[in-house]
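Let's turn to chain A:
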Amino acid sequence: MSIDLLVLLVLALIAVGAALGMLFSRNTVYSVLFLVLVMLTLAVLYLILGAPFVALAQVTVYAGAIMVLFLFAVMILGPQKLAGAGGPIGWQRPVAFGLTLLFLVEVVYAFAAKVGKLGALSCAEAGFGSPAAIGDLLFNRYLLPFEVTSVLLLVAAVGAVVLTRE
Partner candidate 1 sequence: MFLSEAMNQTGTFFHLVPWAVLFPVLGLLINMAFGRRMGEKGVAAVAVTASGLSFVVAVLMWLSLRAQPAGATVPFLSWMTPVHIAWAFRVDTLSVTMMLVVSGVGTLIHLYAVGYMHYDVRYKGDPGRYARFFVFLNLFIAAMMILVTGDSYLMLFVGWEGVGLCSYLLISFWFEYDTKGNLSLANAKAGNKAFIANRIGDFGFLLGMFYMFSVFGTLNFGKVFSEAPTVAQTHPQAILVITLLLLLGVTGKSAQIPLYVWLPDAMAGPTPVSALIHAATMVTAGVYLIARSHVLYDLVPAAQHTVALVGALTALFAATIAVAQNDIKKVLAYSTISQLGFMVAAVGVGAYVAAMFHLIAHAFFKALLFLAAGSVIIALERAHHPLPEEGGHDAHHNDDPPDFDPQDMRFMGGLRKVIPITFWTYLIAGLTLAGIPPLAAFFSKDEIIADTKAAFPLVYWLLVLAAFLTAFYIGRQIFLVFFGKPRSHAAAHAKESPWTMTSVLVVLAALSALGGLLNWPHPYLAEWLGHTLGEVEAAGLNPLVAGTSATIAIVSFLLAWWVYGKRPLQSASQPDPLQRPLGWLFTAMQAKWWVDELYWAVVINPYIALCRIAAAFDVWVIDAIVNDTAWLTDFVGEKIARWQTGFVRNYALSVFVGVLLIFTYLLWR
Partner candidate 2 sequence: MDFLMNPLNLMTFFPLVGVAIILLIPRERKDAIRWVAVVTSLVSFFISLWMLSMFHAQNPNFQMVYDKIWMKTGGFEIHYAMGVDGLSILLVLLTTLLTPISIFSAWTAIEDRVKEFTIAFLVMEVGMLGVFLALDLFTFFVFWEFSLVPMYFIIGIWGGPRRTYSAIKFMLYTMVGSVLMLLAILWLGLSQGTFYLPDLLAKGVNLPLHLQSWLFLAFALAFAIKVPMWPLHSWLPDAHVEAPTAGSVILAGVLLKMGTYGFLRFNLSLFPQASVKYAVPIAVLAIIGIIYGAMVAYAQKDFKKLVAYTSVSHLGFVMLGLFALNPLGIEGGILQMINHGLSTGALFLIVGVIYERTHTRDLNAFGGLWKIMPIYGAFSIVVALSSMGLPGLNGFIGEFTILLGAFKSPVLGPVFTIFAATGIILAAVYILVMLQKVFMGPVKEKNLGLKDLNWREITVFAVLTLFIFWIGLHPAPFFNLMGPSVEKLAHGLQAAAVAMH
């Protein structure tokens, strides 16, 4: 078992554990924190995969900004615990679990039978995921999507403000 594999396994376990934690934790704050943990482990993984800029973006934007926003939301809405299991449509939960398990089985089967051996990581030349390379690509080939997403963010910001106005 090579070192990389071991590291990957550990990170994977942490990520999955945190995700399950988020899923089952009663207290909303705990689930926010678990999600932050998942994001951080992913950031580390991105580093391994030669995408430093993405990893840092992940940490700052995702973990930092969005999750903080979530915390604000939780604080505003109050972290009351929702009692009871099913609520009005009780049958929903068991059916959902059943279907997700079925989906899991199918994915596992897919990986086992269908997906062939993909290539190993190439970790090619240095500067592969460096900001310079990404910036060059971003502003040449992907200029249009870049502008569009900026508009999207603007709209989202305005929308958020308008929606929450009294």
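If you want to know what made the cut, all candidates are chains of the complex that A comes from, given by their letters.
Some observations on this one:
In this section, a contact is a pair of C-beta atoms (placed from the backbone, for glycine too) under 8 Å apart; a residue touches a chain by one contact, two chains touch by 3 or more; residues count from 1.
Fair warning: this is a prediction, and the values are worked out from it, not measured in the lab.
When the candidates 1 or 2 are screened for touch with chain A in this complex, the one that qualifies is 1. Those residues of chain A that touch candidate 1 in the shared complex are 88-89, 92, 95-96, 99-100, 102-103, 106, 109-110, 114.
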